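All protein chains of the complex are present and in place, except for one that has been dropped.
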Amino acid sequence: MSSLNEEEESLPQEPPSRNEMSRRQFLTYTLGGATAFMGAGVILPMVRFAVDPILQKKGEGEFIKVAEASKITEEPQEFTFELPQQDGWYASTAMLTAWIRKDANGDIYALSPICKHLGCTVGWNNNKAHPDEYHCPCHGARYTKQGRQLAVAAKPLDQYTTKIDGGWVYLGEIVPNTVSAKEA
Amino acid sequence: MFKNVYNWIDERLDITPIWRDVADHEVPEHVNPAHHFSAFVYCFGGLTFFITVIQILSGMFLTMYYVPDIINAYASVEYLQTKVAFGKIVRGMHHWGASLVIVMMFLHTMRVFFTGSYKAPREMNWVVGMLIFFVMLGLGLTGYLLPWDNKAYFATKVTLEIANSVPFMGPVLKELMQGGSIAGAETLTRFFALHVFFLPAVLLILLVGHFIMIRRQGISGPL
C-alpha cells in the first residue's frame, strides 16, 4: 500500500498513534466526501426528476357535476359525463358513464359500468332473460342492483366516490365497491 | 459485515489486484498541478470523462419522459422542461453538458497534440481518441434534432443537404440518414436510435480501449 515517498513524507512526523488520523486516512476521507458531493450533485436532481410523478399532488377532490339529485330514482339510470384528463403532455377528455340510483334509505351511489370480468361495458336491464340486473353482453356476466356479482365475474362492479352538493350529484374517482357488502 | 462479503467474493474471484492496480498506481509529478501549476492542462481528459458520465446519466433520465415521435417529441420535451420538477436542471445538464464535453475534449486533444503525447508508442491511443471525438460530434449532431423544434429541424435539413452533396453516394447517404424521402418521423426515430443506442455503445467501447491503453502505457513522460 505505502509507496516509497509516502514513507518519506511521514518520516519527520510522529508515527501515528491509534487515536490520530494518518495523512492517508485524512486524504481518503476527504476524497470520499468529495466523491459523495459530486455523486449527490449529479444524481439528486435526476432522482427528483424521475420520482416527480409520485410527488405531484393528486387531483384529490376532483369531482364532476353529473346529475340533479332530484332526478335520481331507485331504478338505476345511466349518466354520461366528461372527465378532462392530463396524461403528461397528452390532454384528453374521457367520456365516462355511471349508473346512479338511490337505495331504500335514500343514499345515492353510482356504479361504474366496466365489467369486472374482462372490461366490457355492462348495461342495466338489457337482457330479457335476466330482468333487473346488470348484464354484460360479452360473456354474460351479471350483477345485482348494488353491483354484487352473480355470474362469471369475480368481483362486484366498481363505484364512483359520490358527493351531493346544492342538489347536484358530483362524481369523483373510481373505488372498489362498498355497497354490495352492505346488501350481503 | 461489508468486509466479510468482500472477503467472500475476493476468495473466489481474486478481485483485489484489479482495483489495486487502478488505486495504487503511481502518478508522476509532472502531471500533478500541486507540484507545477501548469500541469492543470492534464486535467481535461478526466473532466471530459466526468462530464460524459453526467451526460449518460442525465440522458438516461431524460428518456423517462421523452418520446421520439414528431407529434409528441416537442410536447414531451416541453412538458419535462416546464412541468416536471427539476426538469429544467436535468435537461439543462444534458444541453450544456454536451457543449462542455466538446470544450473539454477539445482542450484535452490540444494538450495531447502540443505536448506531442501521441508519438510512439501511443499512436493507437490517439487514433482511438480521435474516433471518440468524432462519435461525440455525432452525438451532438443527432441529439440536436431530438427536441423537434424549428431550429433543430432546419439545422438537420442543412446537415442532410450536406450529406447529399457528397459525390456518388450522396443521395443514398442522405436517404439513409433521413430514413425516407423526407426529413420527418423516420428521421427522428433514426436519429434517436443513433443518439441513444448506437453511438453511446461505440463510445463506451472506445472509452474502455482508451483507458486500458493509458494504464498499459502510462502517461507520457515529462517534456
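Letters A and B mark the chains as written, and numbering starts fresh at 1 in each.
We take it that a residue touches a chain if its C-beta (ideal position, glycine included) is under 8 Å from a C-beta of that chain, and two chains touch if they have at least 3 such contacts.
FYI, contacts and distances are computed from a predicted model.
**Q** Of the options "cysteine desulfurase", "Menaquinol-cytochrome c reductase cytochrome b/c subunit", "Protein translocase subunit SecD" or "ABC transporter permease subunit", which is the UniProt protein name for the chain that has been left out of view?
**A** The record for the missing subunit names the protein "Menaquinol-cytochrome c reductase cytochrome b/c subunit".
**Q** Specify the residue from the set B:71, B:176 or B:204 that touches the hidden chain.
**A** The one listed residue touching the chain not shown is B:71.
**Q** Spell out the interface residues on subunit B facing the chain that's missing from view.
**A** Given the touch definition above, subunit B has residues 22-30, 32-35, 40, 43, 46-47, 50-51, 54, 70-71, 74-75, 77-79, 81-82, 88-89, 91-100, 102, 110, 113-123, 126-127, 130-131, 134, 137, 140-141, 144, 147-155, 157-159, 162, 165-167, 216-218, 220-223 touching the missing chain.
**Q** Pick out the residues on subunit A that sit against the missing chain.
**A** Subunit A touches the chain not shown through residues 3-6, 24, 27-28, 30-31, 34-35, 37-38, 41-42, 45, 78, 80, 89, 91-97, 120-123, 126-128, 136-138.
Simple rule for what comes next: only the chains that are shown with their structure count from here on.
**Q** Quick check: how many Å separate the C-alpha centres of subunit A and subunit B?
**A** Taking the mean C-alpha position of each chain, the two centres sit 38 Å apart.
**Q** Per the contact definition, I'd like the list of subunit B residues that touch subunit A in the complex.
**A** Per the touch definition, subunit B meets subunit A at residues 24, 26, 50, 53-54, 57-58, 61, 64-65, 72, 75-76, 78-80, 83-87, 89-90, 93.
**Q** Show which residues of subunit A lie in contact with subunit B when the two form their complex.
**A** Touching subunit B from subunit A are residues 1, 3, 38, 42-43, 45-46, 48-50, 52, 55, 88-90.
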